[in-house]
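Below is the structure I would like to discuss, written out as structure tokens.
All protein chains but one are shown at their positions in the complex.
Each chain gets a letter, A, B and C, in the order it is written, and its residues are counted from 1.
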Amino acid sequence: MDAKILIAQRVAQELKDGDLVNLGIGLPTLVAQFLPAGMRAFFQSENGLIGMQALAEKAAAFEDLTDAGGTPASFIPGAAAFDSVTSFGFIRGGHLDVTVLGGLQVDEAGQLANWMVPGKMVPGMGGAMDLVSGAKRVIVAMTHTAKGEAKIIRKCTLPITSVRRVDLIVTDMAVIEPTAEGLVLKEVAPGTAIEDVMAATEANLIIAADIREMSLSA
Amino acid sequence: MDAKILIAQRVAQELKDGDLVNLGIGLPTLVAQFLPAGMRAFFQSENGLIGMQALAEKAAAFEDLTDAGGTPASFIPGAAAFDSVTSFGFIRGGHLDVTVLGGLQVDEAGQLANWMVPGKMVPGMGGAMDLVSGAKRVIVAMTHTAKGEAKIIRKCTLPITSVRRVDLIVTDMAVIEPTAEGLVLKEVAPGTAIEDVMAATEANLIIAADIREMSLSA
Amino acid sequence: MSKLTTLAAAVEKIPDGASVMIGGFMGGGSPHRLIAELVRQGKKNLAIIANDTARPGIGIGRLIDANAVVKLVTSHIGLNPETQKRMIAEEIEVELVPQGTLAERIRAGGTGLGGVITPTGVGTVVAEGKPTIEIDGETFLVEKPLKADFALIHAVRADLFGNLQYQLTARNFNPVMAMAGETVIAEADIVVPVGMIPPDHAETVGVVVDFLVARKG
Partner (left out) sequence: MSKLTTLAAAVEKIPDGASVMIGGFMGGGSPHRLIAELVRQGKKNLAIIANDTARPGIGIGRLIDANAVVKLVTSHIGLNPETQKRMIAEEIEVELVPQGTLAERIRAGGTGLGGVITPTGVGTVVAEGKPTIEIDGETFLVEKPLKADFALIHAVRADLFGNLQYQLTARNFNPVMAMAGETVIAEADIVVPVGMIPPDHAETVGVVVDFLVARKG
């Protein structure tokens, strides 16, 4: 299975009925496709809409309605539009149940770095710092390694996005929960051994007593 | 002439075409009646409307449209409604050209007291503190004395509304401009002698070189 | 996904002693049916956050008359002699807050800001005991956010999901309070199916509204 699809499927199971959810650009946006049947989540786009959904047909594209990546989108009945001030009022004010973001690094303190590589790539933090600081639950969705390099490491070497400890890391190899005691390995991907995960991870992992294989259906 | 009418007429001459103006409850609301012909001011009501005007006929009263005193009102074409946060954003943000308020005391520093008499009358400041701190121009419209007691005094004995120096005091006896040098007596009401104003004022007054009689038409 | 409930059931969720924000300005735009039901159910020891207490017998004034309030954060009580009397008799603890500061403190509570930096009140009795901060040579007051267990909101129109629309000066504190209540109960004159309020006209977004009471229900 494609690594991104696997991650998106697993993250989708973390959402609860009625949740207000923000999906970052890229991999996280795939999550919306894998909601369990009958479950309803409300997707916020930080450029000013709650109730966003993917465009069903290209012909319906409208220049005044895009997602946060600038891609044409559509909305569900009952959706609401608002300005950037209000949008981040929802985020910072604790109204957002879940945010799913990509990551460059996560460390043993559960701190995320995802907005710049000094001297190389300086995209800016966009909404990421507010999202990580403000959402009730922060899920990092990323590939376990990048070009063979570990991304889950002892201590972030890149500038962090927030001092806040993220709530869950979902990769193509594992599900890891940052806790006050450290990173707890809770699930491994189908066909992945615990040792494979350990080898691909620089950070220390605490193996959960009830560790199990990732379940990919609700 | 009625003292209140005289004050309202004189204050009306201070408004300029296109001004955004907030009129306090009571005497100040009379000002709107005396705008010079052809002049257009926009009246803000702090409960959430710009473009308010007096109700033309009682039958048009509508419970969801009142002035800040709770009295039914109406609006001009092009009026806009907004919430209390936005309303005070206009006031504090320097968008309000003029505020006209009543006063209990004004002192030589040009500081106004108009929101409480300790132990006797504690109405609360409502929007007065924001208005006096935030408006570009603050005009105090009040009777010169209260039950024979001077209201324009050396130093406010009542709790002040703002440390800000007000821009003009219009009473039934005089027009006084607070300056860095002190209170400057600029105009006297028709039939009022400078000595009468001095006698009814506890504060020191600087007599303007070009002191004149109040003109009550534009 | 309807949030519609009965008036009685909605108000039963509010326990004695709760902190409650109530929209309205001199009675205009207050949730009058929710207020009447608070009185009917005999609620006590409420801590009310509201712009004013209207007049005796009107709007939030009815909660004062019913002796339901022990604490009050407000900007103006000048037109309600009952509130003033009870404040002076120390039956109600009253905190007077400049109106713009009150609005911003509630906004800060609802949007996760740590406080409000305002010029309003500097050098007055309002500043007593509060920290100040100097920014670019100017002194400002630092005022704390306000939140509440409940926010009681009046809207002119709601869809079943809780998207709300307001009207003229009945808007006032309602939209900002809808963001700052732990549980938000809205009373609407008109309730319509989801989809009838277009996205650009939903002034309060339904996700923050927990319960909805129709004018008749």
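Convention: contacts are C-beta pairs under 8 Å (C-beta built on N, C-alpha and C of every residue); 3 or more make two chains touch, one makes a residue touch a chain.
Given the structure is predicted, the values throughout are model-derived calculations rather than measurements.
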Filtering A:7, A:65 or A:183 for touch with the omitted chain leaves A:65
Have a look at A:76, A:125 or A:208 and name the one touching the chain we're not showing.
A:125
If the hidden chain were put back, which residues of subunit B would touch it?
18, 20, 40, 42, 49-51, 75, 77-82, 88-95, 134
Touching the unshown chain, subunit C contributes residues 104, 108, 112-119, 131, 133, 135-136, 138, 140, 142, 144, 165-168, 171, 199-201
Residues on subunit A facing the left-out chain by the touch rule are 45-49, 62-66, 68-70, 73, 75, 81-85, 87-88, 91-92, 121-130, 133-134, 159-163
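Criterion: only the chains that are shown with their structure count from here on.
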Using C-alpha centroids, which chain lies at the maximum separation from subunit C?
A
From the C-alpha centre of subunit A to that of subunit C, how far is it in Å?
35
Centroid from C-alpha atoms only, then distance subunit A to subunit B, rounded to Å. What do you get?
55
How many Å are there between the centre of subunit B and the centre of subunit C, using C-alpha atoms for each centre?
29
Going by the touch rule set out above, which residues of subunit C reach two or more other chains?
107
Going through subunit A residue by residue, note those that touch at least 2 other chains and give them in order.
none
